[in-house]
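Only one protein chain is missing; all other protein chains are in place.
Right, chain A next:
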Amino acid sequence: MSETPLTGRAQPDREPHRFAEWQRLGGYDALRGALKRHSPEALVAIVEASGLRGRGGAGFLTGTKWRLMRKAAEAAGEGPRYLCVNGDEMEPGSFKDRLLMEALPHQLIEGAMLAAYAVGATEVIILVRDAYRAAAVALTRAITEAESAGLLGRNILGSGFGLKMRLHASAGRYIVGEETALIAAIEGERPVPRHRPPYPAQSGLWGRPTTVNNVETLSAVPHIVQNGAEWFQKLSRTEEGGTKLYGISGRVNRPQLIEAPMGTPAGELIEMAGGIRDGRKLLAFQPGGGATAFLQEADLDVPMDFAHVKKAGSSLGTGAVIVLDDQSCPVAAIGRHARFYARESCGLCTPCRDGLPWVAKLLDALEAGHGTQQDIDLLHMHVELAGPSGRSFCDLMAGAMTPVKSGLERFGDIFAAHLKGHCPVGRS
């Protein structure tokens, strides 16, 4: 068994620990130690050395993000500074942050406190998606417990460091997970993305320096601070430090969340999830949620970290592995995603607002067997429109078109068969 620092202490029924119990398990030791021994600058250096990459999808180096925040905060001068915790988790196939918030709220809170101390934030706001009510309840209680224990508020443990923390409950919109939309959501604006630059570090929540980090990213921080950067590096099977929460779902025998060393190949993860369901064969998998390109048999031994999956032509995204077997129609699967992204387009920019429903309609027609070659050409046109030199305002559309692009590339023959009105792989 490999080490599972992030999830190892979760109780089987997901019941979150009470404060005293959590402390007995070593909770808040990292915070107590850091406030005594480390300057904020030193904490940034530890996280930098650990190689921790953001688990929200883009894999940005957390230490670098924090350093940029410190710089921007210096330039911005006196006033509030914010850390926003991104608990929106609405990327299709992703269910990792749910466990971390529901069952291990104190771990996240401690990570957020350490991050706040490192970047100099004065307030932490945790945004939680509406579907995760149990997570909101667990976090609310845990914040209250931490306050009562004197770990939040003014002059924490006599260190001179003060911090407030609260929850912001969302109400079901995918775009809220995009960091600038998340900031708008907390301000009470209609949550559509904002132009970058300025980046949140320069002008974020209420125009003040702001860091946005994912739940899993922050949940790793107490362990890094407690055990050191080198320990964190060694957890991994590759250059990128740590363990990773992989969610395996779709056509496997036992869909589940697996904490494994960063860089564990998809083939091993699928085996751990009981293998392909009913002994069928793999057709393809998305390695990191709905917005990632398909990979296939030949990629099963690619180490699942940001660099290797990118080199294989996809991205690690949220580490949500969605598995299609040889009876899953990829045209139908891509259509599912397309309908989702079309529905969730925030409507701010025209290519996304009008383009994605069109894409969904084209895929519907193709799936149903009455599409035409022109429909496929139109899909290619949209892929180009949303491509690397994309014309949409934020990354939603580019993400939405990623499975379409890779589907057209990998499953051209299946698309062609659909033109003749029949699906060569589909179950029905």
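Following the convention adopted for this analysis, a contact is a pair of C-beta atoms (placed from the backbone, for glycine too) under 8 Å apart; a residue touches a chain by one contact, two chains touch by 3 or more; residues count from 1.
Note that in this section contacts and distances are computed from a predicted model.
Its record in UniProt calls the unshown chain "NADH-quinone oxidoreductase subunit E", which is the match among "ABC transporter ATP-binding protein", "NADH-quinone oxidoreductase subunit E", "Pyruvate dehydrogenase complex E1 component subunit beta" or "Branched-chain amino acid transport system permease protein".
Checked against the full complex, the candidates A:Arg9, A:Arg141 or A:His168 give a single residue touching the omitted chain, namely A:His168.
Within the full complex, the residue among A:Arg24, A:Arg37 or A:Arg343 touching the omitted chain is A:Arg343.
Touching the missing chain, out of A:His106, A:Arg194 or A:Arg251, is residue A:Arg251. When you scan A:Pro16, A:Gly59 or A:Gly93 for touch with the missing chain, the hit is A:Gly93. For chain A, the list of residues touching the undisplayed chain reads 89-95, 97-98, 129-134, 166, 168-174, 185-191, 206, 247, 249-251, 255-257, 290, 320, 322-324, 328, 332-333, 336-337, 339-340, 343-344, 346.
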